[in-house]
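Excluded from the complex is one protein chain; the other protein chains are retained at their positions.
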Amino acid sequence: MKRVGVFVCHCGTNISGTVDCAQVAEAAKDFPNVEYSIDYKYMCSEPGQEMIKKAIEEHKLNRIVVASCSPRMHEPTFQNCVERAGLNPYYVEMANIREHCSWVHPNEKEGATEKAIDLVRMAVAKAVRNQPLQKTTIPVTDRALVIGGGIAGIQAALDLANAGHVVDIVEREPSIGGKMAQIDKTFPTLDCSACILTPKMVDAAAHPNINLLTYSEIEKVDGFVGNFDVTIRQKARSIKMDVCTGCGICMEKCPVKVDSEFELGLAKRRAIYTPFPQAIPNKPVIDREHCTYFLRGKCGICSKLCPAGAVDYTQQDELLTRRYGAIIVATGFELFDYSVYGEYGYGKYPDVITGLQFERLINASGPTMGKLQRPSDKKEPKNIVIINCVGSRDEAKGKSYCSRTCCMYSAKHASLIRDKIKDSNVYVFYMDMRTPGKGYEEFYDRSREQYGTQYIRGRVSKIYPLNDKLIVRGEDTLLSQPVEVEADLVILATAMVAQPDADKLAQKIGIGYDKDNFYTEAHPKLAPVETHTQGVYLAGACQGPKDIPDSVAQASAAAAKACGLLSKPEILTEPIVTEVDEKTCAGCGTCLLICPYKAIDLKTLTERIAGEIVERKVATVNEGLCQGCGACTVACRSGSIYLKHYTDEQILAEVNALCL
Amino acid sequence: MSVNEALDQKTPTENLENWQPKILVFACNWCTYAGADLTGLSRLQYPATVRILRVPCSGRVNPQFVIKAFQKGVDAVLVCGCHPGDCHYTTGNYFTRRRFLLMRRLMEYIGMEPERLQASWVSAAEAQKFQQLITEVTEQIRALGPNRKLRDVQWEQWNN
Amino acid sequence: MFTVQESEIRDLLNVLNKEYKVFVPAKVGDESKFVPYEDNVEFCWDRNVLLSVKDKFFPQTEPLYKFKTKRQNLEIEPLAPKDEPVLLFGVRSCDLQALNCLDQVFLTKGFVDEFYRTKREQATIVALGCNEAEDTCFCTAMGVDPQKGHGADIQAHWLQGKFALEALTDKGQKIIDTLKSYLKEENLEVPETKGFQLQPDMDGVPEKLKGMFDSDLWTEVARKCLNCGACTYICPTCHCFDMSQDVRGEEGFKYRCWDSCMFEEYTLMAGGHNPRPTKKERVRNRFLHKLCYFPERYNMLLCTGCGRCLSVCPVNLHITSIIDKVKEAN
Amino acid sequence: MKYAYYPGCSLSSTGIEYDMSTREIAKVLGIELWEIPEWNCCGASSAHLTDHLLALALPARNLAIAEEAGLDVAIPCAACYARSKATEVAVNESEEMKKTIQEVIERKYEGKSKARALLEIIGESVQGDHIKERIHILLTGLKAACYYGCLLVRPASTAFDDPEDPQSMDQLLHLFGAETVDWSYKTECCGASHETSAKPEIGISILQKIFIAAQNAGANCLVTACPLCMNNLDMRQIEVEKYFSTKYNLPVFYFTELVGLALGIEPSKLGLNKHFVDAMPLVQEVLNRKGGEQA
Partner (left out) sequence: MGTMEQLTLQLRETAREILESKKAAAVIGWEMGTFWYSTAPAILTRPEETERLVWNEYCLNNLAKYLLDFQNTDEKVAIFARGCDYRGINRLIQDKQIDRDKVLIIGLSCPGMKDDKKARELGQNADIPLAKKCEECTYPDALAYDLWVGEPKEAAKPAKAEAKVFPEVESLEQMTADDKYENFAANYEKCLRCYACRNVCPACSCRECIFGNSSKEWSAKANNLSENMFFALTRALHVAGRCIQCGECERICPVNIPIMLLNKKIIQDIDHLFGPYDAGLDPEDKMPLGSFEFTDPEEFM
């Protein structure tokens, strides 16, 4: 038997100033199932809530309607109040007679009161049909997965591990370190990138709670928050990790020379290689596409020479499946392919290089041992031109956004060159200098004043070779005249773009991505490191172009969020989710197409129909994934899948109550 | 007893002046409902002809609710939700858009005046737009008068 | 026997219309049904109407009483049936026999349905003989005389451009007396109805059906049935109904509405069990009810051979072929 | 193939050789050119400096006449082509602009008749091997620096060739046996009207850069598809030589003249004898070689 209590709030004078609350309470008395109806000055106050509790006991009420402010404000308040009185919180229904009534119809007192009565009648009709719902709990596996072993991934893993959680880092390359390992110095402090990165890499490798799964990729991600079943493909290294000592003999003797990806084509590497000397794990990998043994079955020098007998050509890819409570995506960025720019030579001129290639040239452990020289003729360049915004802020051929970091690392490059080659001339073509961080503007001033970099505000219209020089034609918009520089070396500050396979990984995990394939955060301001998929967090440049300080900050934030999730053995899930009536579900699968969270699946049901054992498919909802949007319930023609607390019958009751 | 005669009992056409249109608004919890709250917070006024029904997402609004509402005597229905791309559930309003692009044309096809079923994206920040929308729709419906189409008049027919 | 020229029939009906609410068989679009008589009505004399007079006595939706609940107590206000003398002009013999079947259900065996009874008493019926049978007709095989309507007040015939009226009851006689001025006394020879293509042989079928509950004839027959309600809603003898209510807040109307044994929900029990789960059982039940159970209870077939179910059935499932199959079955 | 032909003002005056060679090679290549009756000036740079609508309406009238005849328009001159293309795009992009233009020219123009550069048309018409028999002599010995100028392949959105590194003229000449050089001044400005302005030395220095680049690339002649470029490169070459007291001796051809030569058309019919920088010696050289390497 449904016994409804109606409580009309004055909200001081906010409501009673326009709506005649006594009349509303009076009118509510003869709504169906209403046993008790009262109006009071402040329902949400302590005495107000006491009044509700007392009324529940006295009149044995089992449905509560509170006509007051917006449920977005006080629904939790009244739900808790009712729960304390021993009633299921979902028996509460609110009628918004403040924001939607008294505040917006100040000089239509009669109309506002009539509207308030209607809204209460709708709330009563819905409350009468509300079912008790329990928050369910789902277990949380205390293990985190970090995808991507760059600085962001390493930082997040360290924070999680230090908080006592077990973490797996999955890194596609043979070693962790990511793009930062390629960088020489870091702005604004110019301290050496390797010096601040490698210790963290060593910590990560040594940390008892962290497992490194390098040379591995994500194959499949199933499950939901707290219970992600992730299949990881460990690509065959052809080296027995436990046996290899990392002595490096094999790498010296291997006859095959191939362009080194780490050195961005500026140097060669062998078929059996470690990307860079400080690689972690410092154990080589055989590149099966170029290794003679794998191509023509001959050679095998490395296995012969290996003192520890660690080389094993028979190794195969291994698929490893583990369950994780939380996932942090830190897959980093890639550089924009500037070959679309005919102006800069379509990538044909060897002495036009990217910022990262410059980092390798000037890096002590780089191909030229830190000696800056022109890739074409190895001579030391005198006139160097740096061009900013290559691919950034260019809707025609590049990306529409600003990549945030190029201004700073161009200033750094200029300072490094001027520091290394005293008589060099460095010209930086820029549109706007953007120096948003701490100490950034001062760093830019130093590069200009102290190091004597010449900043030219204007675009470069054309680079073309003349004898062994590169003629850089541009424009100086401050002097409003064309400019021509005979450059020995041109460095392009190319845009930061998402990894080429970023969208595929996003589809595997089930997170959103924007038009540039950067992953979409749940809310740009209020939830920057979370995603719409509960339990999956973002860190670093995969979420958008950013520099190392921001990436590290985001990594720690994502780790904190993940700790919040992993610290509890189980979490409560919102009970407003969908449910399937298996009797009427025909297993047509239309709801599966609609669900943005892949929360619905088809399962096989065996039952007796008219004396026969029959197997048929029906939909089944994973309560962990379902967020309760209800789009599937409209697609279901037979109404077999319904959204608890917003069922068809409940909403129809409100519609019918509207027009009595 | 024809449909119109029955309805005359319910809303006699003579006193149309103090007839108040009854407009049902389906508002999605994350955007339009919050936008309506903001309209209240900013004390923007609009006619008291509208009843807002909260749904988790505009994707939850079944076109059959709209027909049911007209059967029960509502004069206009407004389906509101987040702008495409803003949906809290990422894709809910894309389905709403397809469903109500078809539904509006179908209702117009059977003779329902197009103003009586409208849809509009109102974000949580567009208090002004919500106020304007409600005022505009109310004027349009006042001009059209009470809705007779799809009305369930069995109750009136049996009453006398 | 009294005759009137076909051309003057409208004046005759206008006279009757003053005293009664006259219904006549008329063509409306592609269908034909009984409509209140008006001058611009397009008569349908040459064949039986698609929608029978069943819904004049047993309407598809009929409010029974109004109720109001206030807390625990309940007030019920019965709805007085409208007294409206009705005259049905031109009802065929098969439909009248169907009416006879409905009479058994609603008026006999100790239960009288007030709503049905008042409508039945207020109705004056002018039967109309059939000159020519349609291809779907087989009323003679069902023991119905196409030229003599059961329970009619006046028997009319449409012959040589004239209507011949013959009083069967004193109510009919009184009517003929009032129409004397239009009528001419003359005897016309009533020909025998011809053109019957279907001649099912009914004798012995009801008894044989008693033993055929488990015959697999029904599986074969039911395979093609769509299980829609077309045949039951068009059949003049089908009388099953369901009860429902139209509730607004604390008030409501209880009403009766047609139901069909073909619908799955018809025999769905509260617990979810359904004694007739598949269409085989339902098709079997429909024919057994018409040709076996009803005759057993009221010794009268519940099929008058009007042939409507045959013309309406989407998959051409018709009772005469069932009867033939039952005859052949061993 | 039939095209409406829009010669434009230059081809009736300073660029007469372009017109003569175009008509000649069209005959041989089987391209029917129907000169637009009473065609009007395309407005070139002066129109769109003064009034946007005027700049669009002027070419619109020519295109409208061509559209009435159901023909696309073959336009040799780069400036006329650029202006006509701008009109065609504007009309197709906005209904409202189409209406205003139609009001101004009092004619219907739906944007169906397309403005096509002659270089593009000739390039297409010589595809396929049927052209092989037509070639009388191979242009061996010619090392041409193809000069596209600023308007022919810009703006990028509507260009028929790569605006940074166009190849269509190079490929066309390769078909006729000529050798072309890879140089980086293909699409640089030729000084346009600076020569006639107050500071001629700006134009001269621009031209000088082009000649040096061509010489460095080893070219022995320049080939262009725009009468204004021809005007500057050919007529002013002597002036630049005097100014910088150097010698370039780089004859400048219209690509149509060279195609005509290869098709065996008589040099004077192509207007080869009308150049400022005497082109005949190089032409004679090529013709003399004719005996040896007949196609």
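First chain written, first letter: the chains are A, B, C and D, and each begins at residue 1.
Please note the rule applied: a contact is a pair of C-beta atoms (placed from the backbone, for glycine too) under 8 Å apart; a residue touches a chain by one contact, two chains touch by 3 or more.
Fair warning: this is a prediction, and the values are worked out from it, not measured in the lab.
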Taking the complete complex into account, tell me which visible chains touch the one left out. A, B, C
Contact residue for the chain not shown (choose from B:Gln64, B:Gln132 or B:Asn159): B:Gln64
Missing-chain contact, candidates C:Thr108, C:Gln173, C:Asn187 or C:Ser244, resolves to C:Ser244
Interface residues of subunit B (partner: the chain not displayed): 3, 63-64, 67-68, 71, 83-85, 91, 94-95, 97-106, 108-113, 119-121, 149-154
Residue positions on subunit A contacting the omitted chain are 583-590, 593-594, 602, 609, 612, 614, 616-617, 635, 637-640, 648-649, 652
By the contact definition given up top, give the residues of subunit C that touch the hidden chain. 29-31, 50-51, 60-61, 135-136, 197-198, 223-224, 226-230, 232-234, 242, 244, 246, 255, 257-260, 263-265, 310, 312, 314-318, 320-321
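The working rule: only the chains that are shown with their structure count from here on.
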Could you state the distance in Å from the CA-based centre of subunit A to that of subunit C? 71
Using mean CA coordinates as chain centres, what's the subunit B-subunit C distance in Å? 45
Listed in rising order, subunit B residues that touch subunit C in their complex are 154-155, 158
In their shared complex, subunit A is touched by residues of subunit D numbered 156, 162-165, 184-185, 213, 216
Per the contact definition, I'd like the list of subunit A residues that touch subunit D in the complex. 342-343, 346, 396, 462, 464-466, 471
